[in-house]
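Only one protein chain is missing from this complex, and each of the others stays in its spot.
Labels A, B and C are assigned to the chains in the order they are written; within every chain, residues are numbered from 1.
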């Protein structure tokens, strides 16, 4: 598949997973991510893999844990309420140092909420995806091409650092059709999975145990400290972001996913009016491009976090800016994508008060 | 019960709940909170209430939702992994504007972790307790007396603002025995539960519907905006904290729950050495005492967040201080309570570098 | 309620249960028995009882076990697929010698089947309601009045013999409206529940254990033998049936529940034609009126089991007749109630071949 293929974002994730060697998919139906499971159901048997619709979201995440513990590339996908149900399982996977991919095609919340696109699960993804000290890799695609390429990247990062990765997408990206090139995924050298519980013969008769339980708190603390050293390596090496006209920007929009596309158009619009706007688009939400934003804060005059929520990433922007400049929030919630006009209007209002 | 009674922290929560008119308890056993359920199992039938051990944590939180929707005071309790499993349900309860009490007697995480005390669920409680834009009231007791009085307070706050409340305790507070006075709970005027789905006769034949699903995103957004206006009222009116020697402090420890007690002793110790230390103990973690810390940051020289985790509340301290002063973190994780000596040593080290 | 009340059969069961002191109802919705749960949901809170819609049929039967183990009168109701799901739980309850009431308002099967009335669960109720050697009391009402009175009777029998009882009804009886008199329930002297696990104080500090697990097979065999002695007492003392014109009958219809009403009309019709038909209506399906049928077989010329199934009770009729006379089967299945005309035609056909 070296040429570009026109695909839905959800399908691009599924195809990219298979292209990345993912052989196990466990899911449970929920709008607006069901196309991922449908695609997997059709394709997996043809590549010798398994697509299983589990009894529940809880069952699905635990099956994912099993497949991952056995050393296989495996993924699950869901939408907001389903990810909450997977919360305990994600913490177990993190506590066992297992790699895997969890896709969250966000819908409006809280509760049943709605089925329109949303970015309301930023807090959950970056801070509360489960109990206990833990981090997961969070990648936020902004195009169908990135739905594919970040899926491939997420599997590699998960394997390299032995931790869960999440694609934090939304219903708009999931349903949108764009051309995708599957030929250009970067490959990284990955360590052997010599920790996997995949039979004694695979690693010289050594018995591997996958475990997150430590009765002795010193052992538990040590396991966490070792894990946080890996997290530090991630924060040092794996931050991804895109800049657009930030060099001379007075107003820096910080925005991810589908809203970043809106902001890009708004920046272009504002520039036409002579307002120096720019965009910093975090691609990794954890690790967050904190150093980059801090650096921009030495020069830019003000920051606006634009989100489809009541304001969640704005905390991370504020932590990065750390009082050097004003940070404000602009957004819509409940499934409404802010329009270019709304963002332009917000930019104008801010530029008048700089 | 006007005299003081010697009780375990877990029992104090249970008895306070009953004293506050809670008639429904739904739980599932997990160390170190099982005494709450045991106490409820014995006492509830005697007061005409119900204690039900559910099939799972997921079942328990949904039963809680049902009892709350019918207008009853109801609670559940669990420990860290169990709260993760309740994550979807908590989001549904928040999305339906229902009051209830969730107790988290934290243990070490992630995953199964350990059974020693922990404060690792701060992020989850304050930011990611479920998908979607939502907040819950989070109260952090620091003594067995507060296990009781904050339970009573939490029920009142939940009812007043129609939102879930959480007692964020830990295994040490749960197991610790101290005298408790049940006579002194403040009473507040609470609104009628005219929204409850408790039969047509209760509210003049009007049919109440409890719902979190809105297909029209404008309706969903409006419901969220209305909810956030209540959240603003909470942030304005309901912040609770305790100060200890902060007036002239150079070093302000910020610490909650069991670690705040350690920090208090450390402050006294440091003062003996002439080091001007103080303690700001947040009692409400959400709403966080942001304005108070910001005010302290105008004068105090440095802040240290002391937690039994890898550093979670420190984000909120930094957001409050907003770059005015250095903020550092000190803590132990995995179930280890930092000792007074360790905190004193940290205080000395910091005082040398001010 | 000494006068007659016009009620649906499902409601009559519910009201009779409450009148019999049942304080706990655990259910899960399934057509055509949902009115029972609805009625319980409205009435139970008013009598200080509990109606709980469980997470699943499996959860409901296990809650029933718990309430029964604590010495309370408790019931659950369902329809065919739901009773299958309760199968393991019923075996546990039987193995623990606990009394309780299970209502099966049968619908067409197998699988999802249909929602029309059926008698296809006769085999399951009388022989395979769970694994292991076990019997349950099975009572088959034939009118709305009996829906009520046999419910009261079933609770008493269950308590007296410490075993589960089942009301085996069907969708027609459940939906049908007839006048019911609640004043006339017989009362029997029942033994104290000194075996109940309801707190040490209830039985002089003795610790009761409810258990069905025996590692030593001799203990298990002894527990079964003791139980079968109770079963023998039931078979001796508690057989219930109704006879209609059997004294001189050549053709004896054997039929229960709604089909027995059809057969009664058919018998009257056939008698008009000079055909000596009669009806034996088993009210208890277990214990089955075996001796009575055997006795009738000494005189009557032929037997026809009329059922809404492919023929299940006919086995018990054959076992009772034991080759003395021909036994045939007539029935409709899939939710179709045989018409009086069909039964009359069958009677005529048989009378020609005697």
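We take it that a residue touches a chain if its C-beta (ideal position, glycine included) is under 8 Å from a C-beta of that chain, and two chains touch if they have at least 3 such contacts.
Only a predicted model underlies this, so the values are computations on that prediction, with no experimental measurement involved.
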Left-out chain, listing which of the shown chains it touches: A, C
Omitted-chain contact residue, chosen from C:239, C:319 or C:345: C:319
Absent-chain contact - pick from C:33, C:124 or C:145: C:124
Identified contact with the non-displayed chain, of C:8, C:73, C:193 or C:332: C:332
Touch with the omitted chain, as defined above, among C:58, C:239 or C:345: C:58
Contacting the left-out chain in the complete assembly, out of C:134, C:165 or C:304: C:134
Subunit C, residues in touch with the chain not shown (by the definition above): 57-58, 80-85, 87-88, 90-96, 106, 108-116, 118, 120-121, 123-134, 211-225, 228, 309-310, 312, 315, 318-319, 321-324, 332-336
Touch residues of subunit A, complete complex, unshown partner: 42, 48, 50, 52-56, 58-59, 62-63
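Note that only the chains that are shown with their structure count from here on.
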Topology of the chain contact graph, where touching chains are joined (line, ring, star, complete, other): line
Interchain centroid distance [CA atoms averaged], subunit A/subunit C, Å: 56
Chain centre separation (subunit A, subunit B; CA means) in Å: 29
Set of subunit B residues in contact with two or more other chains: 58
